[in-house]
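Omission of a single protein chain aside, the complex is shown with its protein chains in their original locations.
In this document, chain identifiers A and B correspond to the written order of the chains, with residue numbering beginning at 1 in each.
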Amino acid sequence: MNAGLVLSRIWKEIRRSRSITICGGILVFIAALAVLGPLISPHSYLTTDFDGRFIEPTLNNFHIFGTDDLGRDLFVRTLMGGQITLLVAVIASFVSLVIGVAYGAVAGYVGGHIDAIMMRAVDALYALPFIFLVILLMVVFERNFLLIFVAIGAINWLDMARIVRGQTISLKQREFVDAAKLIGVPAWRIIFRHITPNLLGVVIVYVTLTIPQAILVESFLSFLGLGVQEPQTSLGALVNGGVRQMEQAPWMLLIPAVLLAVVLLCFNFLGDGLRDVFDPRQEAK
Amino acid sequence: MSAGQRRTIRVAIILLACAFAAFIYLSATEPQGAAGTVLHRGNGPEPESLDPHKSRSIQAADVLRDIGEGLIGYSPDGELIAAAAEKWEISEDGRQYDFWLRPAARWSNGDTVLAEHFVFSFRRLVNPETAAFYAQALADIENAAEIIAGNKAIDGLAVEAPEKFHLRIRLRNATPYFLGLLTHPSAFPVHPASVGQYGDAFAKAGKLISNGAYKLDSWELGSVIHLSRNVYYWNNAGTAIDKVNHYVTPEPQVELNRYRAGELDITATVPPEAFAALRQGRPEELRVAAYLGVYYYGLNVTRAPFKDNPALRQALSMAIDREVLTEKIIGRGEQPAYSWVPPGVINYQAIRLPYADMTPAERHAGARRLYKESGYGENNPLEVEIRYNTSDTHQRIALAIQSMWRETLGFETTLINEEFQVLLANMRNREITQVFRSSWTGDYNDAHTFLQVLQGGNPSNMSGYVSEEYDSLMRRAAEQTDLSRRRLYLEEAERVLLADHPVIPIYFYVSKHLVKPRVRGWGDNVLDYHYSQHLSIAE
Partner (left out) sequence: MLRFALLRLLWAIPTLLLVIVLAFLMVHAAPGGPFDAERALPPEIEANIARAYHLDEALPQQFARYLGGVLRGDFGPSYRYRDYSVSELIGNAIPVSMKLGALAMALAVLVGISLGTLAALRQNSALDRLMMGLAMTGISIPVFVIAPLFILFFAVKLQWLPASWSGSTSAWRLLLPVVALALPQIAYIARLTRASMIEVLGSDFIRTARAQGLGTAAIIRYHAMKPAMLPVLSYMGPAIAAILTGSVVVEEIFGIPGVGQFFVRGALNRDYTLVLGIVIFYAALVILLNLIVDVLYGFLDPRIRHR
């Protein structure tokens, strides 16, 4: 089949699917706001104002999301948190994608004993109490910002590897792979030039579904006080701070919590919608 | 809806009901304890041990003060009172203490408390094999330091029992706060027979025999410690409450919810974010009192930029608006700290920093002048890091100080939030620390407990401050038996210390509790000791 035709069919379906357009639109809007919002606000995310603490959301002085317990503007902080949360989630998912695709494609393509050993290793890693190791990692490496991505990515690549392996095994039997083999293309080239591009659909769907998981793990780490460093913040950290103030300053909880929920919802719906497009049989796995 | 669908729903409902029944069954009700007055106390994080020689936390000490008793104790108002000893004499030179125990004092199994039990316990505390955290609490006793270091046999300790109820202790130096040291749980007696029988496991529920007003019934790890009345206690008649539960409440916010839900009578603390509302809604339940503790920022004086630069250190201190911090950032009644030793210490008048009474504008001007004098300015701003351990309050204070320094002196501070054990390791190494958050709380009511921290060689001296003048003043104070002359030396030492600015005192702690109106007999004191045996419950 012509690749252009496939793409245009997929694009048409994406445009037809309401959940994809709506959720994708909301996410793009939130991402744009998170990046641009802090630029248009007169406030900085770290300036404290001890005479302007706990201001309710107001148009006055452009504190449209109010201020926190240190008088910092919550509009800017929420958007900053949104930026970091999205960044953490996307990079973490990217890490899991790279490791998972490479590992799964190699195991699936090579097959035989190597495949068996590689997949047993994945089974073994499944048994690691990962969340506990992540806590230990954060303790050992003093919450290096980069490490959060790596740690979360390292949790998620296992599923990706399994799915990619399955797909690779079925792709391996297709004629274009045989053709490539016949003309003497080396195995690594077949894996990365011929197999992986054909995995795109599955991978996109799966990555969209790992992003919300990564967001939740980050907020879990924030709850334990092991998340990003102040004065930087994430939605999880803001929500956690808001829980403490929920009775005297409900907006401190409400606004970031709603934003977090919307982001998670949209990624979940987006993943569902993409799955419908790429895999019309609507398989859960 | 079809009949089939209805049946499906019915099946679902039955399954749910089964699940619920299983739920009830799996968590079958445990029997409620017998009647009697019960006090429910929030006790903060879990105590690590109820062995008086192996514990060191405030939380363990709070439980131990209920179940054990030293020679000396405290009244609800924080005055020293007779406890296991009914009277004592101190020799002229202040180096020999004679105690006469109460013949009526009993262990929780009915055994009489004897002077030889104290001899046994004090020896166990300093024995290197016990590996007690607080072994140094009795280091003022003759030969104790040598025994701790493993250079002398434990029977060399200068504690003896000339008679059944007569205990004699000889000290290395006259130590005016020695009676205060004896109130600490590390100086409580342990029951020799049960230590002999169970070894180090003697302090568990079911085995522990103690000599206080209460005895240990059970300890549900991570949850609650149950105590009940020790009927053999010499003052059992004066003990009002029958049972005391010390709950594990590591999270102040969670503890507050439990108090509001009626599960606790007393809380261990009050979270800062709830303070304003509580002051409005339950002012009579909020108990705030001065506490022997100082919250400070230490400066690592062994490295740049603070090494040999007292002017810079003073500039940083002067740029901090302590009143803003105490009123707006924490706001629980804490006092701004312009000295190292807190107010309320007996027989001492704390020295205040010279800029304590300036207006903020004068202070800021002075800070800017010193900052410039020490070679920094707009084109050459200071670069400095504040390290603090993960906690909401520490973070708010660090953020506030960061912006105060930015506004007054114009430099940017990096905040590094570390986990407590990491911060401690860094503070001890004194290699990467510059400014670090720490605190010091008094073990006894005497200026010495604060001032000794910054003596050269003290392991808790995280600033690395060494001053010949300060150390010699402290040594001379230690040699004094005359209390008023000793006091002069200590005050002079604090003056030297404050002028050098190895630490920036920020505020003095307060103890803060919520106490239900039905609890009577609560007394505020600087040590924050609240023995359950002094409390009662109004029905």
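Everything that follows uses one rule, which is that a residue touches a chain if its C-beta (ideal position, glycine included) is under 8 Å from a C-beta of that chain, and two chains touch if they have at least 3 such contacts.
A quick note: this is a predicted structure, and the numbers were derived from the prediction, not measured.
> Can you say which of B:92, B:129 or B:308 touches the chain missing from this structure?
In the full complex, the listed residue that touches the missing chain is B:129.
> From the list B:49, B:173 or B:349, pick the residue that touches the absent chain.
Considering all chains, including the one not shown, the answer is B:49.
> What chain A residues would touch the chain not displayed?
120, 123-124, 126-133, 135-137, 139-140, 142, 212, 216, 219-220, 223-224, 236, 239-240, 243, 246-247, 253, 257, 260-262, 264-265, 268-269, 281-285
> What residue numbers in chain B mark contact with the hidden partner chain?
2-5, 7-9, 11-12, 15-16, 19, 22-24, 26-32, 46, 48-51, 54-56, 128-133, 135-136, 145, 148-150, 200-201, 203-204, 220-224, 245, 247-251, 253-254, 257-258, 260-263, 419-426, 428, 438-440, 459-460, 462
Operating definition for what follows: only the chains that are shown with their structure count from here on.
> Could you grab the centroid distance between chain A and chain B? Build each centroid from C-alpha atoms only and quote it in angstrom.
So the centroids are 44 Å from each other.
> Which bits of chain B are touching chain A when the two form their complex?
Against chain A, chain B makes touches at 253, 271, 273-274, 276-277, 324, 328-329, 390-392, 395-396, 399-400, 403, 415-419, 422.
> Considering the complex alone, what residue numbers of chain A touch chain B?
Checking each residue of chain A against chain B gives 46-48, 50, 53, 69-70, 139, 142-143, 225-226, 229-231, 241, 244-245, 247-248.
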